[in-house]
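Structure first, commentary second.
All protein chains but one are shown at their positions in the complex.
Up next, chain A:
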Amino acid sequence: MAKFVLLLHSDGEAWKKLSPEEMQKKVEKYLAWRNKPFVVDGAGLVRDTGRVIRAKGDGVSVTEGPFSESAEVMGGFYTIEAADYDEAVKLSLDIPHIGLGTIEIRQVMVYNT
């Protein structure tokens, strides 16, 4: 089984439009999804744009970003197990995050020695 990381972007505004009750319903859906057997792990990320460290001359530069041109920030991530990309996508088609932001699926690289 390969591992995949689902990066969940979120614009925050979509959440804000929900009533407390609707937010709760949404959380319940996430939690149910998170309990699926192929989900390994998950964590939320602090809602700001993060920092980016780059080489600059001899030293480094630290900037805010990298999403400065978009309102979307990374809301959190899940790690799931799947045979391949196709399956990973298929397993993720009912993720409750749909409608609240985009979902990026990336495979975790494994070196076979």
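General observations
Quick note on the criterion: contacts are C-beta pairs under 8 Å (C-beta built on N, C-alpha and C of every residue); 3 or more make two chains touch, one makes a residue touch a chain; residues count from 1.
In this text, contacts and distances are computed from a predicted model.
Hidden from the displayed complex is a chain whose UniProt protein name, among "Carbohydrate ABC transporter permease", "Acyl-CoA dehydrogenase", "RNA polymerase ECF family sigma subunit" or "(Fe-S)-binding protein", is "RNA polymerase ECF family sigma subunit".
Take chain A: the residues that touch the chain left off the picture are 10, 12, 15-16, 18-24, 26-28, 30-32, 34-35, 42-44, 47, 75-78, 96-97.
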